[in-house]
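Sharing a structure with you now.
We show some of the complex, not the whole, and keep each chain where it was.
For reference, chains read A, B and C in written order, and residue numbers begin at 1 within each chain.
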Amino acid sequence: MSHHIIEVKDLQYTYPDGTPALRGVSFLLTHGETVALVGANGAGKSTLLLHLNGCLIPQAGMVRIGDFPLTRKTLPHVRRTVGMVFQDPDDQLFMPVVYDDVAFGPLNLGLPQEDVEERVMNALSIVGATHLKDRPPYRLSGGEKRSVAIASVLSMAPSILVMDEPTASLDPKARRQLIHLLKTFTHTIIIATHDLDMVLDLCARTIVLKEGQVLADGPTWEILQNEELLDSGHLEKPLRLQGCPRCGGERECP
Amino acid sequence: MANIESSFLDVSYLDTLSYQTTIIHRLDPRIKLITTLFFIATVLSFGKYEIAGLIPFVIYPVVLIALGNLPIAYLLKKVLVAAPFAFFVGIFNPLMDRAVLVQLGPLELSGGWVSFASIMIRFILTVTAALILIASTGFNSVCMALEKMGAPKSLAVQLLLLYRYLFVLGDEASRLTRARSLRTFESRGLGFKVFTNMIGQLLLRTLDRAKRVHLAMRCRGFDGEIRVSRPLKIGGRDLGFMLGWSGLFVLMRLYPIPQWMGGMVAELLK
Amino acid sequence: MHMADALISPTVGGAMWVVTAGLTAYSAGKLKENIDDSRVPLMGVLGAFIFAAQMINFSIPGTGSSGHLGGGMILAILLGPHAAFLTMASILTVQALFFADGGLLALGCNIFNLGFFPCFLAYPFIYRKIVGERPTPRRILVGSLVAAILGLQMGAFGVVLETLFSGISELPFGAFLLLMQPIHLAIGVVEGLVTAAVVTFVWKARPEIMETAIAPRAIKAFSMRKVLGGLLVITVLTGGVLSWFASTNPDGLEWSMFRTSGKEELEAPQKGVHALLAALQEKIAFLPDYSFRKSAKEEPEKAGEAQTRGKSTKEESWPAVSVGTSLSGLIGGLMTLIIAGFIGFGLRKYQGRKR
């Protein structure tokens, strides 16, 4: 199914104030892949993600989602295909109660009432948040907000999920639950994050960005072992691969 | 204010321009503020049918733009964007005031057209002057200047904080609109109800933030007064700038330089 | 509905600056009295909020256009009149400086139109009276709607008056009024509805915020009277001083002729020291009195003078100027522009080389 493909070719973007954020990024994601996008603060991760669902239109280069290159014309199609989960769920949850929020997208798609209801309940049950449906979003905990934000995107049945730092400011258990949840998804997923341990758990492939360019793109395990590469990308080994803080011993992996 | 989002970027860009270190940028902000105000007042003091006398005043923005290394195309674009109100009110002049004022051979110009042209020239001059002030001084320095010149402290502090959080909240708002636009199709879901929810949401977050900012200030000894230690000094060069320009403005106001030059050319042609 | 610099005379602009400066000082003083230092950051951040909120808009059904939040009323409700007025002043300053909305000289007018009316009239005398001590969604709706509409109507009327007194625009009073007021009725309805909805939202979500915002500083009528009184005094004073100033100038008609025709100007200084001084004195007081043209015309002698100079058909007609002088003005203007361009170009070159 070629419509789950994301192709980015020599993408460049400079913010109107003159900050160059992307200086020629290229990669190709195929159906069902879960890919991590890592890199230093300001490397351009968020800017790149904003291109994938048409929040930003390429200044130079090309983005293709499925069969369509991203242009103003194909925008509605692209937005239906790509679902974006924001870093701060507060940005995403603006309706008075959770149910309305999750129903917002499907309603705007013009679906009939019953379908909407089914989609909403379905999305909420996938993230395990059915019991929250009548609560106002601004009274939820951090982890709950995150789940609802994901549900509000899932209810639009996107084929590709784009997430910006989904584990930020979650407590360890909520983080773990999120990871388990994402593992069950069969979507094509691209995650920008600083949480390299999550990357290790979720993503087979990793793309390292540095100053708006792709520094490396390959199997997660190899990239996250390459200390030189990590260092140049302002990263470090995932914590679980680092030495034990007490005895200082390196972990040997058979 | 049609496109606020791009206005925000403009703020950010103008702000970037003000970080340069040209001669103009290094002048004392108070001097630039006063000179700008004097410039505007002089330009506006001309009669409504004045055109020729206004033209020499172009020299002020031209020189400042050149010396301050400011992008002229960008400034002109900004002026154009702001033009509609002056244009729509001014365009009534030709309709109401049809008496012939100037006759150029067979061409008859009514007073309305002359005064309309005058309005547009004033508009360009005054707006450019204000934009140059901000692009060559920076907003924070203008605030400091205002405060030093006797504006109430609470107003100056207001301006500083407003400017500081403009960017933070602007980001928040643009993320909210972005999130909405991703889930709206064929402009469904852009209605009033959703809008007020978003504004309400943004307001709640703003109030929370204001509370946190206040706490942070209190934690560092804030007692209702903001103290800033940044001495401003007016030197000889600053005074020279102000007096030189003001003198020139007065001269250009008093003497119709274009008429002289035109007259001279006419003499020569004869 | 921002007044633009290009449309006002220095007299009107200056007078309104003085008035707003007075109001600002008064509000700042009031604020200092009620020491509550949490208000300082709140004002600043809320000012930024108004800008941010304007980025979010909604589509007005059937019109294809979109609306957004204006701000004055909501600030008054959340902050009380004095703080709201100051915040409005800072918002308009930023708009004037960065977005070229209005202008520096028109800033006084704009702060008055968009700050004074909603904060000091519409809020205390309309909104507070309707909503009372115990708000309900219905009262908030009615109060916001009426207050926003009337506040904007007053503001629009202010724009009309200021434009009229400036005399730069030829728009007749009645026509301008008929243009401005209905437009601002529509804007006011939208503003009122938005204000009501947002205030109700906050009031339901966090009642405690609204309580702290509304409860403590209900302004008393007597202090309002003082404001209005002070305002009146300032207006009369500045108006008086400025009109005296303006009346020492020659008639607007005469002056403008003087300006457009170069010859007379050139000749003037040649008539000896006495004439020179007189001419100088006329020009140094450079506040023009065109703004008072209507009243000037009523003075018979000056009107008569105008008639002798120009072959006027009706009262709006102006003397035609001979081809020669206007042409020389035109040529001279062009030359000045070219010279200015050269100077700019040269300076930039010079700057570039230095770098």
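The criterion applied here is as follows: contacts are C-beta pairs under 8 Å (C-beta built on N, C-alpha and C of every residue); 3 or more make two chains touch, one makes a residue touch a chain.
Everything numeric in this text was worked out from a predicted model, so none of it was measured.
Colleague: Since just one copy per chain kind is on show, how would you write the full make-up of the complex?
Modeller: Expressed as a formula in the displayed labels, the copy numbers read A x2, B x1, C x1.
Keep in mind that, in the parts below, only the chains that are shown with their structure count from here on.
Colleague: So how far apart, in whole Å, are chain B and chain C when each is placed at the average of its C-alpha atoms?
Modeller: About 15 Å, centre to centre.
Colleague: Taking each chain's centre as the mean position of its Cα atoms, how many Å separate chain A from chain B?
Modeller: That pair's centroid distance is 41 Å.
Colleague: Chain A to chain C: how many Å between their CA centres?
Modeller: 49
Colleague: Give the residues of chain C that touch two or more other chains, as numbers and ranges in rising order.
Modeller: 205
Colleague: For chain A, which residues are shared contacts with two or more other chains?
Modeller: In chain A, the residues touching two or more other chains are 138.
Colleague: Would you mind writing out the residues of chain A in touch with chain B in their complex?
Modeller: Spelled out, the residues of chain A in touch with chain B are 15-18, 50, 53, 55, 76, 79-80, 83-84, 86, 88, 90-96, 104-105, 107-110, 138, 152, 156.
Colleague: Looking at the complex, which residues from chain B come into contact with chain A?
Modeller: Interface residues on the chain B side: 6, 9, 12-13, 15-16, 172, 175-176, 178-186, 188-189, 194, 197-198, 201, 204-205.
Colleague: Using the touch definition from the top, list the residues of chain C that touch chain B in their complex.
Modeller: Against chain B, the touching part of chain C is residues 1-2, 4-10, 13-14, 24-25, 27-29, 31-32, 35, 37-38, 40-49, 51-59, 61, 66, 68-69, 86-87, 89-91, 93-101, 103-105, 163, 167-172, 175-176, 193-194, 197-198, 201-202, 205-206, 209, 252, 255-256, 259-260, 262-263, 265-266, 280, 283-284, 286-288, 290, 312-314, 316-333, 335-337, 340-341, 343-348, 351.
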